[in-house]
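Selected chains only, in their assembly positions.
Letters A and B mark the chains in the order given here, with residues in each chain numbered from 1 onward.
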Amino acid sequence: MDSSWDDLTLAFSHTSMFPFFDIAHYLVSVMAMKHQPGAAAVARKNPVSSWFTAMLHCFGGGILSCVLLAEPPLKFLTNHTNVLLASSIWYIIFFCPCDLVSQAYSFLPVQFLAAGMKEVTRTWKIVGGVTHANSYYKNGWIIMIAIGWARGAGGAIVTKFEQLVKGDWKPGGDEWLKMSYPSKLTLLGSVIFTFQHTKHLAISKHNLMFFYTAFLVTTKITMMTTETSVTLAPLEDTLSRMLFGWQKQFSWCEKKSETKPSSNGTGSSASKPIADASENVKKKHNKKTE
Amino acid sequence: MDSSWDDLTLAFSHTSMFPFFDIAHYLVSVMAMKHQPGAAAVARKNPVSSWFTAMLHCFGGGILSCVLLAEPPLKFLTNHTNVLLASSIWYIIFFCPCDLVSQAYSFLPVQFLAAGMKEVTRTWKIVGGVTHANSYYKNGWIIMIAIGWARGAGGAIVTKFEQLVKGDWKPGGDEWLKMSYPSKLTLLGSVIFTFQHTKHLAISKHNLMFFYTAFLVTTKITMMTTETSVTLAPLEDTLSRMLFGWQKQFSWCEKKSETKPSSNGTGSSASKPIADASENVKKKHNKKTE
């Protein structure tokens, strides 16, 4: 790569998130919160509670990573500027006369711009998390991945936990298990940046930040315009088949454990009855507990 | 103010909470716990669990403030004297022959004295929390307010969380949102003491402690004797109208968003339908989830 390209990505990687990207992040987060049913009524009835929820939406990832590293969960409050910024955005979104902000936000290009800028902050958060975890635990690469992930995608977890405690949401057994698409992308990014940090990836950090951010923004905008969900299904399938699927070739022992020997010999179908059986067990168990 | 008055309030602010005020606090907390249905039966069936709940009632505020500052939540156990004192009070309240303590406590002047003394400890806790938070974060005034509040009124939150985890209590969506009256007063006190600490209030700390304590004790005793709840409604209304109500004068844009233009032009009534609408949305949502 030539020097001018390097200069460009280096300059990009030094972009300050404050104030514009942070504003976009707070805007998207608080608008997501406002679109939950009842949020506007709560804001009028009990502004303190609404403000508290808004702060959890804006700073959730940081709070989770603080909890996981045993730092004060209130640490984000020391950054007065950002708290006041987020509070102002919460205030104008919920209490602006004529709901001007919501109306401006319903204009599609604004949404695209805000969503794109929010994705940029995600890269910065992952890198920040990985670096921060590394300052605690030299070469603790599992922790680096975990903290990068928590900071990048932990807001969703904190918000869900808040709803659970409030009784607004009941988990359906496997709700927590299903990772959302941004959460998976963040995990992927966290793994990549950790490997870059531990020198296992021969790419400079600023180039990686540029490419990862470009990837995040592109997929986000694509998903918003086409309203389809770009999935990581091929990658996941390959990984899952490599790690958890190779046992299927041992089809002879699957057959043994069945009462009726199934005639189809392919591995993929032979493993099905077992999954069915365990799901039956689950159903029975659910019936019992009901 | 003359010197003798200053001496009086200074002496008051140096009063040690140990042992008498602490005893009053533990007494009121454990009696409140005993009056919960089933508490006496649990104490006989499983003393360890009952003791644990009693400790949460007595030291809840301290535990919450420790969690928020990433200090060990078990820190209160290092103060052996206070733990043993609280344990003794739990023991004599639940296991005293003939239920003597409960009978003595049902005598009204004793209740008044204990409740008044408990309110005194609240001031000390708020001041302690604000000072402690300041030792971590110089000028972190949001954290100082939060920790002062958590230490003064956090026991209720910790206790509710314990009941939630035990399944004794189901939150009804906005149960957490409604702050109790003591909780509001504690927040007010926490704000005042923080401003005093950051030199934004030109009053000496010992005078402020005296006046705030006098206010707390007076309102508490008044509420207990008249069995009415003194509310902060006027103050809240004023604040809420200043902060969140000024948009109502823009009544022309409220009208636009309605299907039927309402004839009444006053701001306060024009904003009603919107609140109604959002409550309808909430109801519909609840119906769906049921």
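To be clear about the criterion, a residue touches a chain if its C-beta (ideal position, glycine included) is under 8 Å from a C-beta of that chain, and two chains touch if they have at least 3 such contacts.
Owing to the predicted nature of the structure, the values given are computational and were not obtained by experimental measurement.
Shown are 2 identical chains; the number of copies across the whole complex in this structure file is 3.
Note that in this section only the chains that are shown with their structure count from here on.
Remark: chain A and chain B have CA centroids separated by 35 Å (rounded to whole angstrom).
Those residues of chain B whose C-beta lies close enough to touch chain A in the complex are 67-70, 136-137, 140, 142-143, 146-147, 161, 164, 170-179, 240, 243-244, 247, 250, 253-254, 256-257, 274-275, 278-279, 281-282, 284-285, 289.
Within the complex formed with chain B, the chain A residues making contact are 37-38, 40-42, 44-49, 66, 70-74, 77-78, 80, 83, 95-99, 165-168, 170.
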